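Sending over a structure as structure tokens; questions will come in a sec.
As you look at this complex, bear in mind that one protein chain is not there, while each of the others sits in place.
Chain nomenclature is as follows: A and B, assigned in order of appearance, with residue numbering initiated at 1 for each chain independently.
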Amino acid sequence: MNEGMSLIVRTIARWVVGFIFLYGIYTLVYGHLSPGGGFAGGVILACAYILILIAYGRRFAFKNLDWRIARSLDSIGGLLFLVLAFLGLLFLTNGGAYFFANFIQKLHPGKPFHLFNAGIIPLGNLAIGIKVLASIFVAVALLSALRLFDERGERSFESMEEEK
Amino acid sequence: MFELLVLILVFMILAGVLAIEADDLVSAVVSMGAVGFGLSACFLLLRAPDVALVQIVVEVVILILLLRGTIGMGIETVKGHRDRAGMAGGVILVVLFLALALYVAVELPKLGEPGFVRFLDSPSWTYLKESLSLTGATNAVNAVLLDFRGYDTLGEVIVLFTAVLGSIALLRRKHRQEKKDE
Partner (left out) sequence: MIVYLLILILFCVGLYGLVSQRNLIKLIISLSIVESSVYLFLITAGYRKGAGAPIMKLGESAGQFAQRAVDPFPQAMVLTAIVIGLGVLALLITIALRLYHRYGTYDITEIRRLRG
């Protein structure tokens, strides 16, 4: 998948990828009001990056989002989710604090059917969306760079990860 | 709606049989995709739009992974069933499981009476009644996933992290074991 595809595929991919990205962000952010949420939004965003990977080749796609940065983004998303869970223990001090408490909803409740509402749930969706996007992009990118046969037709194992 | 559900299920069963018996691997993977998309249609008929959305998108990623990861590698593939002894044992296992499951399946409740209607102290009543007042979210599934049952979501994040980490670790260029053998 080092080189991309033909001109028609590249043109249509360039037009469509913006809409896929926007739809992924919409599904993620409005997760507490309408079907969707962190998982669906994260996988849709990953599909946008995979479309660029398939249509334009590896070199262009890694200029957009490098796979090493995606690996760190994966860990950052998971850590953000964990920190969000621990903040509930820190903030609610008047007895009634537990792990994963929705402290934002208890301290500053919002109006129903509004966007900035439901406390910790949109932030949790965001963390999960970042994590799922990075995980799926890294998995597909590494599998696409794998070659099992070298030029002579013999069996080898060429991948992108160097040996330490 | 019930007849449509039965029709889609029969389609899924036929696609599943085709997926495991096809000789060509591309046909097998496409039939597996047909099972996945039929599953998403069943989820929509069973009033679960959130799950249907996730199932469609995940099925697309699974198809990409399988088609690029195994069939796009240029490997000549092996077809056919296992040897006689293995297959006999396997068929006996499947028939035994089917008999035991049919024996238990008469105890299942009718379609349309879920557990939380028959037992009035089940947690789903709390999730439905108090999701707006306790969490402020109007999507009950997301509220259950991230507020009432956030710990399970944390476990799921950890499992996904471990699976991708293991996949990255296995894809190194020279595995350390081989270096030690030389």
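Please note the rule applied: a residue touches a chain if its C-beta (ideal position, glycine included) is under 8 Å from a C-beta of that chain, and two chains touch if they have at least 3 such contacts.
From a predicted model like this one, the values you see are computed outputs, not experimental measurements.
Undergrad: Since one chain isn't shown, list which residues of chain B touch it in the complete complex.
TA: 2, 5-6, 9-10, 12-13, 16-17, 19-20, 25, 28-29, 32, 35-36, 39, 42-43, 46-51, 54-55, 58, 61-62, 65-66, 69-71, 73, 75, 77-83, 86-87, 89-91, 93-94, 97-98, 101-102, 105, 108, 110-117, 123-125, 127-133, 138-141, 143-145, 149, 152-153, 156, 159-160, 163-164, 166-167, 170-171, 175
Undergrad: I need the residue numbers on chain A that touch the omitted chain, in ascending order.
TA: Residues 34-35, 37, 39, 43, 113, 132, 135-136, 139, 143, 146, 148, 155, 157 of chain A touch the chain absent from view.
Here is the rule we use: only the chains that are shown with their structure count from here on.
Undergrad: Could you please state the distance in Å, as a whole number, between where the Cα atoms of chain A are centred and where those of chain B are centred?
TA: 21
Undergrad: Give the list of chain B residues in touch with chain A in this complex.
TA: 49-50, 53-54, 57-58, 60-61, 64-65, 68-69, 73-75, 132, 134-139, 141-143, 145-147, 150-151, 153-154, 157-158, 160-161, 164, 167-168, 171-174, 176, 179
Undergrad: In the complex of these two chains, what residues of chain A are touching chain B?
TA: 1, 27, 31-40, 43-44, 46-47, 50, 71, 74-75, 77-78, 81-82, 85, 99-100, 102, 105, 109-110, 112-113, 117-121, 124-125, 128, 131-132, 135-136, 138-140, 142-144, 146-149, 157-163
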